[in-house]
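All protein chains but one are shown in place.
Presenting subunit A:
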Amino acid sequence: MTPRVRRFAMPLITASLLALATACGGGGGGGGSTAAQSAKPGEKIKLTVGLFGDFGFKPLYEEYKKTHPDIEIVENVTQFNDHHSNLVKRLATNAGAGDVEAVEVGYISTFTAQPGKFVDLKQYGLDKRQPDYLDWKWQQGLSKDGTQVLGLGTDVGGLAMCYRKDLFKKAGLPTGRTEVAALWPTWEQYIATGKKFAGANLAGAKFVDSPGEIFRAMVNQAPVGLYDAQDNIIAASNPDVKKAWDLSNQLTQEGLTAKLAAFTPPWNTGFAKGSFATIICPAWMTGFIQEQAKDSAGKWDIATVPGGSGNSGGSHLMVPKQSKHPKEAAELIDFLTSKDNQAKVFKEEGTFPSIPALYDDPSIQNFTKPFFGDAPIGKIYSDAAKALKPQHLGPKEADVRTAIGNGLGRVEQGKQTPDEAWAQVLEDVKKIK
């Protein structure tokens, strides 16, 4: 090239290269989205597992790799809300989802309503696992018409109430878990106990962290929650929802809450500083407490929850259709949710198995944790799980909860009276399509 030609040609070449790169970048995602390629022999298969929070799977991966040397597992952990909204985006754009994705129960109906986006695990024989599971947990993982198996359950969140023995003692309340449980068979009595606690005027300690999770627990205890069986939102007309709302706001108005919304950094600090004396405790919460309140080993204990049993939380594992290794992903799910492994994860992380055969297993029944003052958490959560009555969850469950959570927050921040907040909640809920 002569210098003159170069001067003319180089920018053109640069420009066209750039244009080409742009074009390729845009189209790259779609390729191979549904193609199920199996790897060539000798090549490692990489499986990505998308989770929110720590599921306690890491030791299981190591074990799995021993029997499956050709599998490599990468865990991808994001925050709860981000995880689910990212998953929706990745399904919609057919790119970027992992081979195995965890979905929390609040979102499960959103995803089972899109059976075309997920692999039917029946194809890989996982319907054989049905007899293992709690029936309602199994049902939640099916497509809406019940013909496809889209997700296998990991854990259930049977309810209990965690409390700080040291703060209870200072406030002159009983500290033994049976006596504490006797304080609050109902939520009204729980609030009455809270008033007694507040009467002791302990500096820097409130009775409960915030009304949000309490509300969720109360709604989950009702036979019907935010949705009816036909997937209509009935938050406005269901008296149980209104009652839960009123009781939650009563906590606020009596000054019993520390105004610390769950899963925020100040809430984490609150654990460390002992800012609240009780917290609603689905099984998975025990792992959280242990992580956040490392210094307070032995100070926490667990009693039964007011108002009977209910489920709060719990997850399923699903395989998006865009996975390149659906067979291997399904096998991994089978392994991660197996009876033995659910028991192992419970002992480590506190998330409670969804396999009822384990509930009477002596190794679970007799399981205690020193962190919680040797509370028999195996027995507490087994009893909670056995008594569970499943509740139908609708496709926009998470949005309805957000709207109500915002309402509770407005009352908590003193912006509105409970009635004003409720009116706005109903307006917000109406807009949810």
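In this section, a residue touches a chain if its C-beta (ideal position, glycine included) is under 8 Å from a C-beta of that chain, and two chains touch if they have at least 3 such contacts; residues count from 1.
As a working rule, contacts and distances are computed from a predicted model.
Trainee: Among "Sodium/panthothenate symporter", "Transketolase", "Cellobiose transport system permease protein" or "Glycolate oxidase", find the name that the UniProt record gives to the complex chain excluded from display.
Mentor: "Cellobiose transport system permease protein"
Trainee: Which of these touches the unseen chain: A:Q140, A:N220 or A:S275?
Mentor: The one listed residue touching the chain not shown is A:S275.
Trainee: Kindly state which of the options A:L121, A:L167, A:L336 or A:A398 is in contact with the chain not pictured.
Mentor: A:A398
Trainee: Among A:I45, A:V88, A:L202 or A:L426, which residue is in contact with the omitted chain in the full complex?
Mentor: Answer from the full complex: A:V88 touches the omitted chain.
Trainee: With respect to the chain omitted from the figure, which of A:P69, A:G146, A:P265 or A:P362 is a touching residue?
Mentor: Of the listed residues, the one touching the omitted chain is A:P265.
Trainee: Against the chain that's been left off, what residues of subunit A make contact? List them.
Mentor: Output for subunit A: 4, 7-8, 11-12, 14-15, 18-19, 22, 81-82, 84-85, 88-89, 92, 107, 110, 114, 204, 210, 212, 259-262, 264-267, 269-270, 273, 275, 395-396, 398-399, 402-403, 405-410, 412-416, 432-433.
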